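The structure appears right after this line, and notes come after that.
As you look at this complex, bear in mind that one protein chain is not there, while each of the others sits in place.
Going by the order they are written in, the chains are A and B; count residues from 1 in each one.
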Amino acid sequence: MPISTTAIVSSKASIGSNISIGDFTIISDNVVIGDNVSIQSHCLIGQPTPLSDGKPLIIGNDSLIRSHSIFYEGSRFGSKLMTGHCVTVREKIEAGENLLIGTHCDLQGHAKIGDYVRLYTGVQINHASDIGDFVRIYHYSVLTNDPHPPSNMVLGVKVEKYAVIATMCCILPGVQIGENALVGAGSLVRKNVEPETVVSGVPAKYICRSSEIKLKDGTNQPAYPWMRHFHRGYPQKITDEWMSIYDA
Amino acid sequence: MPISTTAIVSSKASIGSNISIGDFTIISDNVVIGDNVSIQSHCLIGQPTPLSDGKPLIIGNDSLIRSHSIFYEGSRFGSKLMTGHCVTVREKIEAGENLLIGTHCDLQGHAKIGDYVRLYTGVQINHASDIGDFVRIYHYSVLTNDPHPPSNMVLGVKVEKYAVIATMCCILPGVQIGENALVGAGSLVRKNVEPETVVSGVPAKYICRSSEIKLKDGTNQPAYPWMRHFHRGYPQKITDEWMSIYDA
Partner (left out) sequence: MPISTTAIVSSKASIGSNISIGDFTIISDNVVIGDNVSIQSHCLIGQPTPLSDGKPLIIGNDSLIRSHSIFYEGSRFGSKLMTGHCVTVREKIEAGENLLIGTHCDLQGHAKIGDYVRLYTGVQINHASDIGDFVRIYHYSVLTNDPHPPSNMVLGVKVEKYAVIATMCCILPGVQIGENALVGAGSLVRKNVEPETVVSGVPAKYICRSSEIKLKDGTNQPAYPWMRHFHRGYPQKITDEWMSIYDA
């Protein structure tokens, strides 16, 4: 499937080679799409906004944008972006390679996202969020930014690399989640979370060191750092690097 | 952009002047749209339902409906309605002016909404909800209505004016949230919340008077009532009125 005859593609858009664009999808003017990109049906790509300062939407090579998704102009995504369906992504996001944006995620823009980040269904990311490489955030979790809503202050959440935020967590403004930390499902996080620790609850409290959580697969090996045993969706060169650390 | 040639607009719909209708949007028969209204692409506006009792969908002047949104016939919105993307709005809502309905909000209908209300991403409003002027409800919060689901009872939530419900709160059926109250993020609210108070937790408990929360911007001024310091998105005449109260 190349470019559908029912798609509406601006002649001003810059589009790479080997592109597929689905039915009823709109590609606006201020868009730069790399090679080998597939955009499914019913999408709205490059929606104009004065908040973009005129910057284009840039989608890296080898990306897949699933149906009914909405991207504004003014954000930049590295190669191998993959989205679920019905995602909304606003301006001024700077994202690395290999980002997954799950179905119904809402990225409000003005945020920084590292490489190989995974955002599952319905994750909601607000302005000034800063998400490190290999971070994983699960279903319906929210990174907030207003310490006393409504106000004129914006205190973004910072999530350090390899950290995991499980399902249905609310991270309060200005909180930092440390490297390799785990936030248990259903937590409300008010305070910074130390690296390599597990917190849980409403409000979230320290539970244990990450390494104390054991795999339930019979091996009784530590479940964290997860990079030791979980490699699905990461390229060989990355997992080789991880294994060289843990085998050392 | 006036009316797209790919839009499907019923000749029975009543449409004002200076309207824009995006690509692949459908406007059904029983719709009354004011002047200076912009409806983006991929919307479904005026979906018929027997539950509307034949009443039209009325959209006031100067409104903006963003892409992929769905409105049924039988609800009425004042001027300056603004939506995010992918909102769903059912019949028999009576809403005032200047309503914001954020991305992925789901309004089930049969509800009353005042002027200048702000509903952020994924807010879910059930039948018999009654939301006062200037109320602000944040991401993924839900106003429920069934005291012992499933049942034939419908006990709507009432939110009094200026009240704020922060992110990921669940308000149980029949609860009243008083004027100028604040419900902290991640709360489950089982009991009425007194005016000018802060509650938080699962279940939510009294924390302090609203005025005891201080701004974290260095001024140490009270963060609530928020109308004293937060004016973004409200017209000058409104904020002048607020300031005249607080300067008195």
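To be clear about the criterion, a residue touches a chain if its C-beta (ideal position, glycine included) is under 8 Å from a C-beta of that chain, and two chains touch if they have at least 3 such contacts.
Predicted model, so just to flag it, every value in this text is computed and none were measured.
J.: Looking at A:Ile27, A:Ile45 or A:Val164, which makes contact with the chain not pictured?
T.: Only one listed residue reaches the unshown chain, and that is A:Val164.
J.: Of B:Ile19, B:Leu81, B:Leu100 or B:Val142, which sits in contact with the chain we cannot see?
T.: B:Val142
J.: Which chain A residues touch the hidden chain?
T.: Interface residues of chain A facing the absent chain: 6, 23-24, 40-42, 67-68, 84-86, 103-104, 118, 121-122, 136, 138-140, 164, 166-168, 185-186, 201-202, 213, 215-217, 223-224, 226, 229-230, 232.
J.: Since one chain has been left out of the picture, which residues of chain B touch it in the full complex?
T.: Residues 8, 24, 26, 42, 44, 47, 68, 70, 86, 88, 104, 106, 108, 122, 124, 140, 142, 144, 147-153, 155, 168, 170, 172, 188, 202 of chain B touch the chain absent from view.
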